[in-house]
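As you look at this complex, bear in mind that one protein chain is not there, while each of the others sits in place.
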Amino acid sequence: MTGLIGRVDKALVAALGFIVVLLFGGALYSRNFLSADYLLQQLQVASFLGVIATGAMVVILLGHIDLSIPWVVTIGGMMSTAAAGRGGMAGSLAIPFAVACGFGFGIVNGLGVAYLRVPSMIFTLGTNAIAQGLMVVHTSGFAPQEFASPTMHYIAVERSLFGIPNAVWVWAAIGGATVILLRKTSFGRRVYAIGNSERAVFLSRGNVNRVVVACFAISGACSAFAGVLLAGYSTKAYQAMGDPYLLPAIAAVVLGGTSILGGRGTYLGTVAGVVLVTLLQSILSIVQMPEAGRQVIYGSVIILMLLVYGRGQKVVS
Amino acid sequence: MTPLLLMEGISKRYGGVRALADARLECGRGRIHAVLGENGAGKSTLIKVLSGVVKPDAGTIELEGKPLVFATPAAATRAGIVSVFQELSLLPDLTVADNIGIVDPPKKWGMIDQRAQRRRAEAALARVGAADIHPLARVRDLPLSRRQMVEIAKALARDPKVLILDEATSALTAADVAEVFKVLRQLREEGLAIVFISHRMHEIAELADDCSVYRNGSHVATFASGTKSPGEIIEMMIGRDVESVFPTRPAKRQAEAPALKVTNLSWADRLKNIDFEVRPGEIVGLGGLDGQGQRDLLLALFGALTGVGGSVAVNGKVVTLSSPRSTKLPGGGIALIPEDRKTEGLMLAMSVRDNLSFAAIDQFSRFGLIDRQAEEAAIGEMIRLLRIRADGIDGPVAALSGGNQQKVVIGKWLMTKPQIILLNDPTRGVDVGTKQELYQLLRVLAEARAAVLFYSTDYAELIGCCDRVLILYDGAIVRVLEREDMNERNIVASAHNLATTVAEVPS
Partner (left out) sequence: MKRDWSFWLAANRGPLIAAVLSVAMFTLFASQHPAGFSLNIVNTAANKGALLAFVAIAQTIPVLTSGLDLSVGMVFVLENCLASTLVVGSPLQTALGVAAVLASGLLCGALNGLIVVVGRLQPIIATLATGAIYYGIALLVRPAPGGAVNEDFADFITGSVGDAVPFSLILLVAVVLFIWIPYRRSVLGRAAYAIGSSEQAAYMSGVPVARAKFLSYVLAGFFAAIAGLLLTGLTYSGEANALLGGSYTLSSIAAVVVGGTSLYGGSGGAIGTIFGAFVLRTIGDLLFVFDMDPLWQPLFLGIVLLISVSLGSFRLLRVKKRVDLYR
C-alpha cells in the first residue's frame, strides 16, 4: 500500500519489538516459555483471535466498527454444534452452515450501515443484542449440550502438518486471502479509499454500498468461523463465548498500526498485534499475576504502545 | 511613518519543501494591500503565519512597531489581526449568533448572555449588508454565499486592526461582493490595514491600493495598484513570458449529432425545463450568478441527484442517470470534476498514484485482480500528459499544491477516456500558471472530440474558452450567447435577467 508507508512500518516495528521484549521477559521467568511446544500453543490460541481480528480489521479499514462480534461468534459456535448434534447431512454441513449464519448477520449489518446510514457503532450494537436474543431463545437460556463435530475438533485442536496446529494453518489461509484481497484487488483499493473519503469514492463511480455490505459480511463470517474454532477447541459452545474477544480484537488491530478512523493499515500489522495481545495475556497468566494487575497492565501497555506510534496529528490547517 | 504591519525575513520549511524564504510584507494604516502569486508561491503560508495558524522557522512580525509572537490563532486575533479564510472557520451545527460570538462572547453570571450575543450578531450582519440572515439559523442550513458573509461579519465583529481576506470572496454573488467592497473601503477610511489574496485581477484592480507579488516563497516586488499591466504582473508571478492567456478558438464547425442532449430537465424547484445540447468538440459554458442552479445541473448530469425529471440522451440514446455509476457508458461516458476537490475529488491520505488510477481501476483489473504493470504505465502517461509535479508521486496527494491537486482529479477522469466532461468551477483556488495549462487541456480535449460543459464564476474564462455560454437564472436558461455576443456586458446583463444585446465595443 503506497503512501504512509513510513507510519505503518513504524507501527509494525514497534509491535515486533515489543513481541521480542515479551518473549525475552517470559524467558527470564521460565525457560519453558521459549519452548517450541509452548510457542506453538500460543500461536494456536492466537489463531482464534486472529480470525476475529481479520474481520474486525476489514471493517475498521472502512472507517466503521463491528460491535456485533461477541454474539456472532457465539452464533457460530452454537449453530455449528447444533447442526453437528443432529448428525448425518446436517452434521457434515455444520461448519458452512455456521459461517453462513455469520455471513448473513454481516449482510444485515452492512445493509443497515450502508443503506439506512445508521452509524456502525450503534447498528452493530443493536444486531449484537438481537443475536444474543436469538441465542437465548435457541438455548432456552441454558448452556447448549451438543458436542462439536469431529471436523471442528480436528481443525481447532489437531496438529497435522509439521506439528503446527491446524488452527494456525487455517488462520494463515484466511490471512493470505485477506492480504490478496486488500492489496491486489480493486475491491481492496476501494476499501482503503472509502476509509479515506466515502464521498470521493461515490463521485468516482465507486459502489460504496456494495463494498460496505461485503466487508461487514466478511467480518460476520470471520466471527462465526472463529466461534466454530472455539467450539471445536472446547468441544462445546457456551453462553457469551464471544464476549472476551471483542476488545482484544480491536486492540490487536489498532496496535498493529491500523487507524481506528479507517483508510490505513496492513494485515501484517494486525498479525503482529494479535500475537502481541496473546503473548501479553499469556505472560500475565504465567507469572500468576492476579486479575486486577492483569487488567491494569493490559490497559497500560496498550496506551504506552500507542503513545509511541498511534498518536494523531496536532490540529493544524 | 512606521507601517502598521511589518513582516520580515519569514522562512518556513515543511520537510523538504521550502514554503517561504525570507519573505516580507509591509502594509500601512488605511491601505488595502493585495497579495499575488501562484499556488506554491507562499502566499497562503505567509497569511497563515500572520494569523497564528503556522509558526515560522525564522522572521519577525511587528504590529504598530511592536514585535509579536503568536502561539495560536486566538492569540493573533487578540492582538488585532483577524483572518477570513477560504476554508471557512464556521461551525456548521451552531447558530449564526453563536458563530459570530464564538470567541469572547458577552457574559452574564459566568454564562453566555444569549440575548446580548444575538444583538451583537445582528449588528455585525447589518454592517456587512447581510441583515437578511437570521441570527438563530444553523450555519449548515445556509447556502455557501451566505456562509461566507457570516464569516466576514464574524471577522469584523472582532474589531481588527489588520483584516486578512484569503480568497474570501470566491463564493459570493456579485451583489455581495459589491457590499463587501463597500465595507472594506469604509474600514480603510477608519484606518484599518487590509491584506487580501485573490486570483481575480479585476477585483484587485478595483479595490487594492498596493500590490505585492510572491514567487517560490520569496517577495518579488511591491508596487502601487494600477502602475503595472496584467501581463507584467503575470510575468512577475510566473517568471516567464506570457503571450496569451487563452488558446485560440477554432472556426465554427458544421452541425453534427450532439453527444449530450438534455430535454426538459427539472429538479426540485432548483432546475426548470432545461434544454440544450453539446456536440463533440464543443466547449459549452454555464454562466450567471452563483446559486442559480449551475452546480446542481452538473450534479444532475452525473447522477448525483434524486428525482430528476426530463430526459438526458447520450449519443442519441436516452440514459437513466440513477447514480454516478450509471455515467459509465459505451463511448466513454460522463465525467465530473467536482466542486470541492479536497472532499469530493481526492482521497487525501492516499498516494497520488492511487488517486490517479482510482476511477479507471476496473480497466486494469481482471476478475478483480489489479494488473500493476498496466496500471503503472497508464499512470506514468497521465503524469507526463498533465505535467504533474513529479516529486511526491508516492506520497499523499494532500501534500500537493491546489493546482496540482486539480490536475490529479482531472487525470483521474481522463484515464476513463470520457466522452462528455463536466467541470464544476475547475480553476477555483488554482494559480495562474496551472489555469493556463487547464485552458490548453480543455482545447486539446475538445480537439479530440470530447464534449465539454463547464461552469465558471469567472466571466473572462467563459468568454476565453467557450464556444457558447448558457446563462442560468433561477434554475432556467435565460440566454444563450455565442461569438460576438459573448462579452462581459451581455453575460452580466443576462445573469441579472436583463434582456439586452451589446456587441463588443471596439476599443
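Going by the order they are written in, the chains are A and B; count residues from 1 in each one.
Here is the rule we use: a residue touches a chain if its C-beta (ideal position, glycine included) is under 8 Å from a C-beta of that chain, and two chains touch if they have at least 3 such contacts.
Owing to the predicted nature of the structure, the values given are computational and were not obtained by experimental measurement.
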- Residue touching the undisplayed chain, where the options are B:Val69, B:Ile112, B:Ala257 or B:Val318: B:Ile112
- Item | Of B:Leu68, B:Leu305 or B:Val480, the one touching the omitted chain in the full complex | B:Leu305
- Message: Please identify which residue in A:Val20, A:Ile122 or A:Val287 touches the non-displayed chain.
- Response: A:Ile122
- Candidates A:Leu43, A:Leu67, A:Val168 or A:Leu182 - the one touching the absent chain: A:Leu67
- Who touches the missing chain here, B:Ala21, B:Leu68, B:Leu94 or B:Ala493? B:Leu94
- Query: Which residue numbers on chain A touch the omitted chain?
  - Reply: 65, 67, 112, 116-119, 121-123, 125-134, 136-137, 140-141, 198-199, 201-203, 208, 243, 247, 250-251, 254, 259-261, 290-300, 302-303, 306-307, 310-317
- In the full complex, which bits of chain B touch the chain not displayed? Write them out. 53, 72-74, 77, 85, 87-95, 98-99, 102-103, 105, 107, 110-112, 114, 134, 136-138, 267-268, 299, 303-307, 323, 344
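Quick note on the criterion: only the chains that are shown with their structure count from here on.
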- Quick one: in the complex, what on chain A touches chain B? 2-4, 180, 184-187, 189-190, 192-193, 196-197, 199-207, 263-264, 316-317
- Touching residues on chain B, where the partner in the complex is chain A: 48, 53-54, 87, 302, 304, 324-325, 327-328, 336, 338, 343-351, 353-354, 358-359, 361-362, 365, 368-370, 394-396, 412, 416
